[in-house]
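Input: a single structure, listed below in structure tokens.
Note that one protein chain of the assembly has been removed; the remaining protein chains are unaltered in position.
This part shows chain A:
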Amino acid sequence: MEFAELIKTPRVDNVVLHRPFYPAVEGTLCLTGHHLILSSRQDNTEELWLLHSNIDAIDKRFVGSLGTIIIKCKDFRIIQLDIPGMEECLNIASSIEALSTLDSITLMYPFFYRPMFEVIEDGWHSFLPEQEFELYSSATSEWRLSYVNKDFAVCASYPPIVTVPKSIDDEALRKVATFRHGGRFPVLSYYHKKNGMVIMRSGQPLTGTNGRRCKEDEKLINATLRAGKRGYIIDTRSLNVAQQARAKGGGFEQEAHYPQWRRIHKSIERYHILQESLIKLVEACNDQTHNMDRWLSKLEASNWLTHIKEILTAACLAAQCIDREGASILIHGTEGTDSTLQVTSLAQIILEPRSRTIRGFEALIEREWLQAGHPFQQRCAQSAYCNTKQKWEAPVFLLFLDCVWQILRQFPCSFEFNENFLIMLFEHAYASQFGTFLGNNESERCKLKLQQKTMSLWSWVNQPGELSQFTNPLFEANNLVIWPSVAPQSLPLWEGIFLRWNRSSKYLDEAYEEMVNIIEYNKELQAKVNILRRQLAELETEDGMQESP
């Protein structure tokens, strides 16, 4: 086992741990292949178990022979370890650095994790494309499942099974794939049962500078239009960026070749701009010294909320096209793996009541993020504290979760899950014992044999005992489309995630508990009353029977 080589000092005594909201604890620090553990050996103090993969960056300091390691986690928590002995401290620090940046995915914890719970439902099979397809195949016969990508040859980032218009055969799909970025030909993302309109997504068309066209591509997307109807193409880049993309072989749909489609450019930022934004925001949240005005200006300068507003606005526009204009849409940016997915998935949250339930939301993540090939491995490799910035790191998924939280805040009774559910998903996307978010697409996951070798997050989450902590007590099924406000006044900072370690949530937690109590008590009474009513009814009929003969 290679881990032993990386751990020079597996154990240090008399280490003092400082972390938010807990008194300092002295205890023994142990390093294992995947965890950093601090145990005080006292019953009443909580131990620290930290996944190495959750560590984003570390700093070390020395005062005399007392070393201090500051550990900055991907979930934004900062903890401090005071370690006596310079050598021990240096050893620990270098081990942590090595263990938290393992190159090989197969060395990650999910490959070693053995669940302590009994698996009732295997999450790897909870959301199969065939089952998802059945949900709307009763309403329409215009779509079919295609297995054209079953060996990932047509599109490396697509799953083996995709939904396409029935009238388009696999041969045509292969041709279209050559005309779309990364082979990502237009596929069905969402079918709006109310009016039969659809959201499709794809990569950018490879028109290049000489305006290349692809008849099959035009035919494919036109096949989704009703006679005489127009559709909208939402390009998540600005017109300028889209035009520049032509020089690199990319481009956008030209009006002349797509006369039935109207193009809308809704610019959403990408990559390092988002990563920088996150870094600045977390820095502002951690800065305890500045005054009120500096706080607001730093919040503003981070641009995080600007991105939230942009993404939500694009999603609302997409939903509006579908529900209000009665028009189908195609969404893409460049690759179609980031902003595209933010928009398609948020539009579904707005339009589709099912996606606001726990299972529906899980299915949405499975379909629109995991299967759709959002490169989690790349995007979530590092978080807000990392110094070595890689171009492909970006909090795309976190922005999506933040947007969902914004809608949840505006419609607190319309979601079956609560804020904790979103926070949990954020944590697992960045560091997890489960295999769900490993790899960049289905093809990689297949090669890694994740289904056989790791446990699915959904297997754990969907146990009744676990679900209760993620269930929103206020939930009342709401079958309507919900239109969020995107005014700046309506989009506050998500404190539950960004100020989580900077302010005590004691009073807010108490309020949540009180809310649960109020509702639980009501349900309890309801049940009691129902039982009594039934009893009474029975007695009264007995009464009647006794009387009647």
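Assume contacts are C-beta pairs under 8 Å (C-beta built on N, C-alpha and C of every residue); 3 or more make two chains touch, one makes a residue touch a chain; residues count from 1.
Rule of thumb we're sticking to: contacts and distances are computed from a predicted model.
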Check your understanding: According to its UniProt entry, is the unseen chain "Huntingtin interacting protein K", "Myotubularin related protein 7", "Ubiquitin-like protein ATG12" or "Presenilin"?
Key -> "Myotubularin related protein 7"
Review point. Quick one: which of A:Leu102, A:Ile268, A:Val461 or A:Leu491 touches the chain that's been left out?
Key: A:Leu491
Exercise for review: Using the touch rule from the top, list residues of chain A that touch the missing partner.
Suggested key: 232, 262, 264, 285, 288-297, 299-300, 303, 305-306, 308-309, 313-314, 316-317, 319-321, 323-325, 409-414, 474, 476, 478, 480-483, 485-493, 495, 499, 502-504, 507-508, 510-511, 514-515, 518-519, 521-522, 525-526, 528-529, 532-533, 535-537, 539-540, 542-543, 546-547
